[in-house]
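Note that one protein chain is taken out, while the other chains of the complex remain in position.
Residue numbering begins at 1 within each chain, and the chains themselves are lettered A and B in the order written.
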Amino acid sequence: MKSLTEYLTFNTRQRKELVNITRNLDEIIIASKIQEGLCLVSAMHITAAIWVNDEEEGLKVDMMEWLELLAPVKKDYRHHRTGEDNADAHLKRTLLHHQVILPITKGKLDLGPWEQVFYAEFDGQRKKRVIVKILGE
Amino acid sequence: MKSLTEYLTFNTRQRKELVNITRNLDEIIIASKIQEGLCLVSAMHITAAIWVNDEEEGLKVDMMEWLELLAPVKKDYRHHRTGEDNADAHLKRTLLHHQVILPITKGKLDLGPWEQVFYAEFDGQRKKRVIVKILGE
Partner (left out) sequence: MKSLTEYLTFNTRQRKELVNITRNLDEIIIASKIQEGLCLVSAMHITAAIWVNDEEEGLKVDMMEWLELLAPVKKDYRHHRTGEDNADAHLKRTLLHHQVILPITKGKLDLGPWEQVFYAEFDGQRKKRVIVKILGE
């Protein structure tokens, strides 16, 4: 069994932003030389998520607007009594889920034709990390 | 370490449909002869999901109606400017999450008493794939 652990760091320009990380993951997997395995990609900060979906500008806007409807920015969250102002970001992370497992087959990411992997930032403009951990051989 | 990769193909009669795939997975796992492991089940198309819940007709209708409330069919998604009409299906997949990891213990799926695994189709009536990837020994 082989394993590999990498950490990606993001510092987005916008407070909320989607970053396509599929190519970063491709490179890590090729460098690992693992042929068959499972690759965990997990946001280590609790106001960010990982999303697997389509690289289509309209859909990305739809998704972010939909999240805002279901988990809106609001002043009166209890969490804000601590001085924070990002409770919506915790809920948005929850809705999207903060991690995915990607299959590796014959040395490559084994994704469907339209699957792209995104880092979903909901409280950015500062350094935040994602762990990439591969198990396989 | 052993690994096994299979692809299931679905072509549902209805555009939206839940398909219980627990038995398919049982068979794959028994054939793999893997005794202890983790089994990834992941929808490869971005308008389908995997759901682990109860095989109860009423609840299945409740769940699909609830998804329609939270991520409704609508004309005016930006994604539809590309000619598509399935933005709601992308959001429904997001809400359910598109994958699960199933534990394998002593050669069998190690699920709770009521846990059943469903392929959740939100834009079907065409061939779509699910990857099943097992790591273990």
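The working rule: a residue touches a chain if its C-beta (ideal position, glycine included) is under 8 Å from a C-beta of that chain, and two chains touch if they have at least 3 such contacts.
Not measured: the values here are computed from a predicted model.
*Asks:* For the chain that's not shown, point to the residue among B:48, B:96 or B:130 touching it.
*Replies:* Of the candidates B:48, B:96 or B:130, B:96 is in touch with the missing chain.
*Asks:* Check the options A:21, A:87, A:104 or A:120 and report the residue that touches the missing chain.
*Replies:* Residue touching the absent chain, from the options given: A:87.
*Asks:* Considering the entire assembly, which residues of chain B contact the chain that has been omitted?
*Replies:* 1, 36-38, 51-54, 56-59, 61-63, 66, 70, 95-97, 100-101, 103, 105, 110-115, 135-137
*Asks:* Contact with the hidden chain only, please: which chain A residues?
*Replies:* 1, 3, 5, 38, 40, 42-46, 70-71, 77-82, 87, 90-91, 93-95, 97-99, 101, 129, 131, 133, 135
As a working rule, only the chains that are shown with their structure count from here on.
*Asks:* Give, as an integer number of Å, the spacing between the C-alpha centres of chain B and chain A.
*Replies:* 20
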